[in-house]
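This is the structure I have questions about; it appears just below.
And now, chain A:
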Amino acid sequence: MSKEFDREQILRTSGVNPRKCMRCGKCSATCPSYDEMEYHPHQFVYMVEKGQLDELMASKSIYKCLSCFACVERCPRGVEPARLVEAVRLQVVRQQGNNHLKANDIPALLDDDLPQQAIVTALRKYSK
Partner candidate 1 sequence: MQRIGVFVCWCGSNIAATVDVAAVSDTLKNEPGVVFSTNYQYMCSESGQNILKDAIRDYQLTGVVICSCSPRMHEATFRKAAAAAGLNPYMVEIANIREQCSWIHKDKAAGTEKAIILGRAAIAKVHLNAPLTAGESPVTKRALVIGGGIAGIQTALDIAEAGFEVDIVEKQPTIGGKMTQLDKTFPTLDCAACILTPKMVDCAQNENISIYAYSEVEEVKGFVGNFHVKIRKKARYVDTTKCTGCGLCTEKCPVKKVSNEFNLGLDNRRAVYIPFAQAVPKVATIDADHCNMLKSGKCGLCAKVCTAGAIDYKQKDEIIDREYGAIVVATGYQPIALDKYDEFAYSQSKDVVTSLEFERLTNAAGPTGGTLLRPSDGTHPHTLVFVQCVGSRCEDDGRGKSYCSKICCMYTAKHAMLVREKYPDTEVYVFYIDVRTPGKNFDEFYRRAVEEYGVHYIKGMVGKVAPRADGKLMVQACDLLANEQLHIEADMVILAAAIEPDPSARHLATMLTASMDTNDFFTEAHPKLRPVESPTAGIFLSGVCQGPKDIPETVSQASAAAAKAIGLLAKNKLTCNPCVAHSDEWMCNGCSACEKVCPYGAITYMDKEFRMPDRTTAIRRVASVNPAVCQGCGACTVACPSGAMDLDGFSNSQIMAEVDAICKMK
Partner candidate 2 sequence: MQNEMTTFKPKIVAFCCNWCSYAGADLAGTNRLTYPADVKIIRVPCSCRVNPMFILRAFQRGADGVIICGCHPGDCHYTTGNYYARRRMTLLFSMLDFLGIEKERTRVEWVSAAEGAKFAATMNDFVATVTKLGENKRLEDLRCKK
């Protein structure tokens, strides 16, 4: 599938307009899993706009996002980066044709250090 199609699909499923971004970086400043991510929320916005989707879709970052929506809440321009991360992830999952992870597999992967929110969002993330 073409890159342009991916990009449009991502923008459509997320409803995000990356052009609204004024590059303030508050999303990445606020991100609790920043250090886990290879590409950070502000880079998602920038890279989707520039069409650098292969890197994003191959990156582990899309699974490291906690979906805590802190960036959505605090973005001064209403860009909603987390929705973009989720849309990229969804695009990958859809193209794989099956789930990256089955809901039943999740309990085995849990450990005590995992934040509560991550457990809840795991289901949301991996079972689309």
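Keep in mind how these were chosen: all candidates are chains of the complex that A comes from, given by their letters.
Annotations
Here, contacts are C-beta pairs under 8 Å (C-beta built on N, C-alpha and C of every residue); 3 or more make two chains touch, one makes a residue touch a chain; residues count from 1.
Values in this document were obtained by computation on a predicted structure and should not be read as measured data.
Here chain A touches just one chain among 1 or 2 in this complex, the one numbered 1. Contacts from chain A toward candidate 1 in the complex involve residues 20, 22-31, 34-35, 40, 42-43, 70, 74, 76-78.
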